[in-house]
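Take a look at chain A:
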Amino acid sequence: MMLEFLALGALLATLASLPRLILGPRPADRIAAAQLAGTGTIATIILLGAATGTPALYDMALVFAALAAVTGLAFVALGGRSS
Partner candidate 1 sequence: MSPVVLFDAALALGVLGCAALALTLRDRTGTVAAFMLTGLLVALSWLRLGAPDVALAEAAIGAGLTGALFLRGARRLGPLRARPPAPAQAAAAALGAAVLSAALLWAFATAPAESLYPPRVAAALEDSGVSNPVTAVLLNFRAWDTLLEIAVLVVALLLVMTLSPPRVIPDKLGALVQPFARIVVPVAVLVAGHLLWQGAEAPGGAFQAGAVLAGAGLALVLGGVRVDRRVLRRALTALALAGLAVFTLAALASQAVTGALLGYPDGQAKAWIIAIEGALTLSIAATLCLLFTGYGRRSAR
Partner candidate 2 sequence: MVTETSLLVTLPFLAALAAAAAPRAAATLGMAATLANAGFAALLARALLADGARETSLGGWEAPLGITLRADGLAALMIGMTALVGSAVALQAMGRPAPGRPAPAGGFWPLWLATLGAMNALFLSDDLFNLYVTFEILGLSAVGLTALTGSRRALRAAFDYLSAGLAGSLLLLLGVALAYAEAGRVDLAAVPALVETMRGRIALALVLAGLAVKAALFPLHFWMPAAHANAAPPASALLSALVVKTALYVALRLSLEGGAGIAPARAALAVAGSGAMLWGAWNALRAERLKLLVAHSTVAQIGLIALALGVAGNPADSTLWQAAALLMLSHALAKAAMFLAAGRIAEELGHDRISGLNRTELRPGAAEFAFAIAAVSLIGLPPTAGFVGKWVLIEGLIAREAWIWVALVMTGTVLSAAYLSRVVSRCLRGGPHVAPGARRPAWHMGDVAALGLAVGALALGLASALPFALLETTLT
């Protein structure tokens, strides 16, 4: 039962990055918020895997991690006004 609450906590941590995404005066803040949300999603998947005892979700968390890396790179290279 404890793991379900922790999974809920991880999801809330992901959603907690939204205020900075809305307010963030500069694109850099919004990119940071997006990066934190990505990490929060990966943590949620790991917790779903732990709660249901299905290790296949751990492979999925690895795929999400690879995609979050690429997405982060895309944001830094293309976000905001061009240099």
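Regarding candidate selection, all candidates are chains of the complex that A comes from, given by their letters.
Note that a contact is a pair of C-beta atoms (placed from the backbone, for glycine too) under 8 Å apart; a residue touches a chain by one contact, two chains touch by 3 or more; residues count from 1.
Since the model is a prediction, treat every value here as computed from it, not as a measurement.
For chain A, the touching candidate in this complex is 1, chosen from 1 or 2. The residues of chain A lying in touch with candidate 1 in their complex are 1, 4-5, 7-8, 11-12, 14-15, 18, 21-22, 24, 27, 30-31, 33-34, 37-38, 41, 44-45, 48, 56-57, 59-60, 62-64, 66-67, 69-71, 73-83.
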